[in-house]
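Only one protein chain is missing; all other protein chains are in place.
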Amino acid sequence: MAEFRYKRRVEFAETDLAGIVHFSMIFRYMEEAEHAMWREAGLSIADRDSDLSWPRVSSACEFRNPLFFEDEFEVWVRLAAARTRALDYEFTIVRGETVIAVGTMTSVCVRKNPEGRMRATEVPERILTRLRAPQS
Amino acid sequence: MAEFRYKRRVEFAETDLAGIVHFSMIFRYMEEAEHAMWREAGLSIADRDSDLSWPRVSSACEFRNPLFFEDEFEVWVRLAAARTRALDYEFTIVRGETVIAVGTMTSVCVRKNPEGRMRATEVPERILTRLRAPQS
Amino acid sequence: MAEFRYKRRVEFAETDLAGIVHFSMIFRYMEEAEHAMWREAGLSIADRDSDLSWPRVSSACEFRNPLFFEDEFEVWVRLAAARTRALDYEFTIVRGETVIAVGTMTSVCVRKNPEGRMRATEVPERILTRLRAPQS
Partner (left out) sequence: MAEFRYKRRVEFAETDLAGIVHFSMIFRYMEEAEHAMWREAGLSIADRDSDLSWPRVSSACEFRNPLFFEDEFEVWVRLAAARTRALDYEFTIVRGETVIAVGTMTSVCVRKNPEGRMRATEVPERILTRLRAPQS
């Protein structure tokens, strides 16, 4: 999947007293787009039949323009790199022609051992194949 | 514990574009006070050594006055009634002399069965005793 | 508008450690449905050209079944009563045939006076007419 485009509208509770979307919500929008991309690929980030999970190890964002209540916007998400045990994503958030934010996120593939501790493990080939398949 | 008083300050992300705390946060403040009351009683609402959990079955709130960024306020929480399988709480949120909100919440005591489904069960006597003990 | 139906999917950040949607999110879903109903009627709850706003004065909800990550659900919202200065809404949240929650919310119509204090005022006829119009 070269790129996935996720559409969204700003909800009231996502704004703050400055009248704009709170910056922490921009990270949530990026995550929503990532999970929507997984669904589009026939996957779930929290598959009940899997013992894998995908905690973030880093995330960064530049905020270029404010988003307002009821704005319609898109999050463009791209799998920028697949490393042995981690996935790197790149995001661009746009409202029409205006770039709202650009960001990155790295998630590591972990498996819970019997004691409940998480341990990094290889990203399954099956998942990579689906995430890289041309978008249907 | 006749009543427990929980102190808090309004954070920026808890406000909305109307310049006041979003009403959904008032429910979170009530929950925070409930959990603080449990800690005060030597308990945890999410005890890792217990298979019980306490989902809400109802909650209601009247919002009487707005709360603003950086306001200091208190949530007064009281165990209003203990039924066989449920606990009823009453809450009053105040900023100084001003009543911000009054609310109620009912949580049911559930145990997960092996299939992962939740089933209502009796509130353990040990928990009631602690919640009702005079505040230390 | 007899009733408006708002579709939504559960996002990851809306769940809690119990593995289900946090109860405070249910109130946010009700609000999202209310605002979507206003948009459907050609209105905005936070119209930049209006000095009116619509704070909640009360809300209540019964939680009947849990919602899980990625569940698709609907919020059915109905204008139950229009009083001189307030609007009463009723909500039913469903996932397929399963009722997740039923709730109510009352919003009061306020105008900010020059000192920035809010004062209850009559619900404009123009707004009532639109909210009551048969759904397009």
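As written, the chains take the letters A, B and C, and residue 1 is the first residue of each chain.
Just so it is clear, a residue touches a chain if its C-beta (ideal position, glycine included) is under 8 Å from a C-beta of that chain, and two chains touch if they have at least 3 such contacts.
Bear in mind the structure is a predicted one, so any value in this text is a computation, not a measurement.
Asker: Among A:C61, A:V75, A:I93 or A:L131, exactly one should touch the missing chain; which is it?
Answerer: A:C61
Asker: With respect to the chain omitted from the figure, which of C:H22, C:H35 or C:R56 is a touching residue?
Answerer: Once the missing chain is taken into account, the touching residue is C:H22.
Asker: Spell out, residue by residue, where the missing chain touches chain B.
Answerer: Within chain B, the residues touching the omitted chain are 11-13, 28, 31-32, 35, 39, 44-46, 69-70.
Asker: List the residues of chain A that touch the chain left out of this view.
Answerer: 17-18, 20, 23-25, 27-28, 31, 46, 53, 55-64, 66, 118
Asker: What does the interface between chain C and the hidden chain look like in terms of residue numbers?
Answerer: The list for chain C reads 12-13, 15-17, 19-20, 22, 24, 69.
Here, only the chains that are shown with their structure count from here on.
Asker: Taking all residue numbers at the chain B/chain C interface, are over half used by both copies (same) or under half (different)?
Answerer: Since more than half of the residue numbers are used by both chains, the interface counts as same.
Asker: For chain A and chain C, let me know how many angstrom lie between their CA-based centres, rounded off.
Answerer: So the centroids are 28 Å from each other.
Asker: I'd like the Å distance between the centres of chain B and chain C, where a centre is the mean of that chain's Cα atoms.
Answerer: Going by mean C-alpha positions, chain B sits 23 Å from chain C.
Asker: Hey, what residues on chain A touch two or more of the other chains?
Answerer: Correct list: 12-13, 69.
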